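Removed: one protein chain of the complex. Kept in place: all other protein chains.
Chain lettering (A and B) follows the sequence in which the chains are written, and residue indices restart at 1 in each chain.
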Amino acid sequence: MAACTLGELARLVGGRVVGDDSICIEGVATLANATPRQISFLANPRYQKQLQETRAAAVILSESELSHCRVNALVTDKPYISYARIAALFVPALTEKSGIHPAACVSADATIHETAWIGPNCSVEAGVTIGANCRLGPGCFIGENSTIGENCLLVGNVSICHGVRIGCRNIIHPGVVIGSDGFGFANEQGQWLKVPQLGGVVTGNDVEIGANTTIDRGALDDTVIEDGVKLDNQIQIAHNVRIGAHTAIAGCVGISGSTRVGCRCAIAGGVGIAGHLDIADDVTITAMSLVVKSISKSGAYSSGIPVEQNRLWNRRLVHFRRLDEMASRLKSVEQKLGTIIRKQED
Amino acid sequence: MAACTLGELARLVGGRVVGDDSICIEGVATLANATPRQISFLANPRYQKQLQETRAAAVILSESELSHCRVNALVTDKPYISYARIAALFVPALTEKSGIHPAACVSADATIHETAWIGPNCSVEAGVTIGANCRLGPGCFIGENSTIGENCLLVGNVSICHGVRIGCRNIIHPGVVIGSDGFGFANEQGQWLKVPQLGGVVTGNDVEIGANTTIDRGALDDTVIEDGVKLDNQIQIAHNVRIGAHTAIAGCVGISGSTRVGCRCAIAGGVGIAGHLDIADDVTITAMSLVVKSISKSGAYSSGIPVEQNRLWNRRLVHFRRLDEMASRLKSVEQKLGTIIRKQED
Partner (left out) sequence: MAACTLGELARLVGGRVVGDDSICIEGVATLANATPRQISFLANPRYQKQLQETRAAAVILSESELSHCRVNALVTDKPYISYARIAALFVPALTEKSGIHPAACVSADATIHETAWIGPNCSVEAGVTIGANCRLGPGCFIGENSTIGENCLLVGNVSICHGVRIGCRNIIHPGVVIGSDGFGFANEQGQWLKVPQLGGVVTGNDVEIGANTTIDRGALDDTVIEDGVKLDNQIQIAHNVRIGAHTAIAGCVGISGSTRVGCRCAIAGGVGIAGHLDIADDVTITAMSLVVKSISKSGAYSSGIPVEQNRLWNRRLVHFRRLDEMASRLKSVEQKLGTIIRKQED
């Protein structure tokens, strides 16, 4: 979109203009960098000072912040939601494409919807179905008998192995691998025998998968990513995992085989979750925590330890390793003290 | 394979049928989901209850579980090994291919065995040798003078840089990078001077490498992955590392430069190992542990801390940071107590 008025934006998000509703908005920007032709937003109180100095044409904010605003305001109950909807109008339009690029290799046995775009250097194998309005950027490969639902975006260099079913409106970023073999081996006299990985991967609708995230196929049943799940970059999801609807997982998380994560969970960066566990709905796990037992109750869980100056930290470690000795000494002190007190009471 | 009898499967794995050995088996499935035309297995006692309810045609199990089985049984000493061998019969056959796809770019100076398959959008550079029965899926690139041994599978979008030697029967999943430059820089007055990475990478036979795992080339000597090593997804192996034969490494592990890991080790997910260390044979390291010194003795090692409820955890951290103070207070208590006791003894 080239531009629209502040009044039009307010109607779009059900908000109220304080100031000039005819002012023309040509884009979105941060409070610090907005020009007098851009709209900005305040959703995090830490940026209140910037609100007072912004040159933006207008600012999306809540009623309670209105008094700090010296430019036009678009007042709404949920400024960040309203901002997201307005920003979507200003996403730069990339070239619209449909059809099959001449440098794509598409099997004669694949079914490509006429509105879909298969980019250059893509490989689409036999038995694949690509739904309406899908966009496959350069270098994607879709293995045999996989299905991509309607309105999916595979940005480029995405690998979908055979027998994977992707839902509708999935956004899959570069380097993602879906349907690679799970890590299944049986130990036979010190050597590893491969256990065939015969399941698939199923994703629901409105799933987003960040760059270089990997999702292994199931050993027998499928690995399942339910509706509305959002996965950040560099996440590893092992075979037979199930991620519940609307759960969000930040970067560098690893989830081991056959674990089930509930709905609406929030898992922070670098968390590790062991295999064969059940994590309840509405669980939050903070950064770099380790989960080795099932969690049956919603709430926040942690085991990450924040840094300290090296010298201090080394002293902590020394004490930590002496806890055994400290416990014994404390017990000994208690016993001696008990003896003294008993004597005094005699 | 379309189907075979239970008796035929028992002969294949050296097991014994209890029940109808003429029953027809058309596939493998979990106890919970098997149909009366599929065989299942029991290897983990936690699924014993499912054994009693399964609708499977037959179940692979050990003698000790036989009494719980209400359907046909295939009794063997090692049910999981037997299952792995039987499941291999039912891997769905993907289209068989050989030759060079017209959309592959293969240097005139590369040597491709006539039984090998080079998929679409692959690039095979000068001096490369690809062995018999290799299958390169779409989008792989093989850099100059690299060698791929017989019977390797590169699933797709695999990057093998120049001068890498891959053994026989390797399975390499999408997004794997082998032979990228090691992280070598010399600091010259606050800036980083690149140290050329002149070694290669050598993998043994029967190595499997999971999706998006990276293995850097050596600085001078080679990085070496020995026979039978199994690497899961998203692992980082730095320059000049050597991984001993039949070691298995789970996802998201990072191993720093010049470290040697022994044979038959088991390294769980998210472990970090510092550089220039020696890890003995038969070492197990549990999830998210940090190794900063060499380990000379086989056995299990840990430093991962499991999560607790956030409120509890924060209290733990407070106490942890007061350990120094607690140690002083304990010492002071001991001294005062000593004084009192000495007085009493006088």
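Convention: a residue touches a chain if its C-beta (ideal position, glycine included) is under 8 Å from a C-beta of that chain, and two chains touch if they have at least 3 such contacts.
These numbers were taken from a predicted model, which means no experiment stands behind them.
Seen from chain B, the chain kept out of the figure touches residues 103, 105, 121-123, 125-126, 139, 141, 143-144, 157, 159, 161-163, 175, 177, 180-181, 183, 185-186, 188, 190-196, 198, 212, 214, 216, 220-221, 234, 236, 238, 252, 254, 256, 272, 274, 276, 284-286, 289-293, 295, 299-303, 305-306, 308, 315-316, 319-320, 322-323, 326, 329-330, 333, 336-337, 340, 343.
Where chain A meets the missing chain, the touching residues are 28-30, 33, 46, 78, 80-81, 83-85, 87-88, 90-92, 94-95, 101, 103, 119-121, 137-139, 155-157, 171, 173-175, 208, 210-212, 228, 230, 232-234, 246, 248, 250-252, 264, 269-270, 287-288, 304-310, 313-314, 317, 320-321, 323-324, 326-327, 330, 333-334, 337, 340-341, 344.
Keep in mind that, in the parts below, only the chains that are shown with their structure count from here on.
With centres defined as mean CA coordinates, chain B is found 25 Å away from chain A.
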